[in-house]
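Here the structure is laid out as structure tokens; the discussion comes afterwards.
The complex appears here without one of its protein chains, the remainder shown in place.
Per-chain residue numbering starts at 1, and chain names A and B are given in the order in which the chains are listed.
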Amino acid sequence: MADYAMLIDEDKLEDWVELFAEDCDYRVVTRENVEQGLPNILMWCDNKNMLRDRVDSYRNVNEYNLHYDRHILGPLVFRNHKDSVWSFDVAYSLFQTTLEGESRLFSVGRYEVSAVLGKDQALLKTVKVIADTGQIPSLLATPI
Amino acid sequence: MADYAMLIDEDKLEDWVELFAEDCDYRVVTRENVEQGLPNILMWCDNKNMLRDRVDSYRNVNEYNLHYDRHILGPLVFRNHKDSVWSFDVAYSLFQTTLEGESRLFSVGRYEVSAVLGKDQALLKTVKVIADTGQIPSLLATPI
Partner (left out) sequence: MADYAMLIDEDKLEDWVELFAEDCDYRVVTRENVEQGLPNILMWCDNKNMLRDRVDSYRNVNEYNLHYDRHILGPLVFRNHKDSVWSFDVAYSLFQTTLEGESRLFSVGRYEVSAVLGKDQALLKTVKVIADTGQIPSLLATPI
């Protein structure tokens, strides 16, 4: 997840997409909704092509990056593994900085991740962002 | 300490207690007091039963969790080890989110930890939270 965070923060979203498997599932939900059993999903891409489309849209609408992202991740908490699929959680804090150089806390929460470990590399199969922070990212925001 | 943080943040305080040895010592102090040699302690449990009692009280008084905690830990800084007791420091940032979804910085500081490494697991022997932030947690707050 170190690469995951750094690629978003360095605005290399096309490379970020390449961390995922083709049949991936990426979604952003709020912790409040998870704990209340509500089905709301703030962002959902259920395969890699949808992620590609999302990054394309973002690039087309935003000619210039309007803010800087900076993720600080905590240590990986291993959950379990079944065959070559490993599951783990990672806490995150995400800061955004305006082009004027002002930084603020944007979101905290955790990732629920499963990854397929291949011979030479690992590919992300599911990334569920569970945001403690309730703020809803706008449609074309950068991923969390 | 990855489990330590995640268990508090996911409100699994009973499981958090199980990370400690029976003869543990958990205390929260401010950095200001440490550096001035003052004896003030904000929270102190000098064995595992006191930790259990504390979690029980918290559960009885607070029917519902009134905020979400989120710890982001830095990397472990190894200090030394003597036989099976390993000592290390870990920097932390702790964010709290209200039930309305607003997140804010709650505390930063570091943990001074010693842990006993057994055959199958490690148990926390001492956890001294040295908070840079001076805010005093209320009596029945979640642990840091």
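Rule of thumb we're sticking to: a contact is a pair of C-beta atoms (placed from the backbone, for glycine too) under 8 Å apart; a residue touches a chain by one contact, two chains touch by 3 or more.
Just so it is clear, the structure is predicted and the values come from calculations on it, not from any experiment.
Engineer: Per the definition of touch given earlier, which of A:31, A:54 or A:71 contacts the omitted chain?
Structural biologist: A:71
Engineer: In terms of residues, what is the contact footprint of the unshown chain on subunit B?
Structural biologist: 30-32, 72-77, 89, 91-93, 105, 107-110, 132-135
Engineer: Touching the missing chain, which residues of subunit A?
Structural biologist: Missing-chain contacts on subunit A: residues 1-3, 5-6, 9, 68, 70-73, 75, 93, 95, 97, 99-105.
Please note the rule applied: only the chains that are shown with their structure count from here on.
Engineer: Give me the C-alpha superposition rotation for subunit A onto subunit B, in degrees, nearest 5.
Structural biologist: My answer is 120 degrees for the C-alpha fit.
Engineer: When the C-alpha atoms of subunit A and subunit B are each averaged to a single point, how far apart are the two points in Å?
Structural biologist: Once rounded, the distance between the two centres reads 28 Å.
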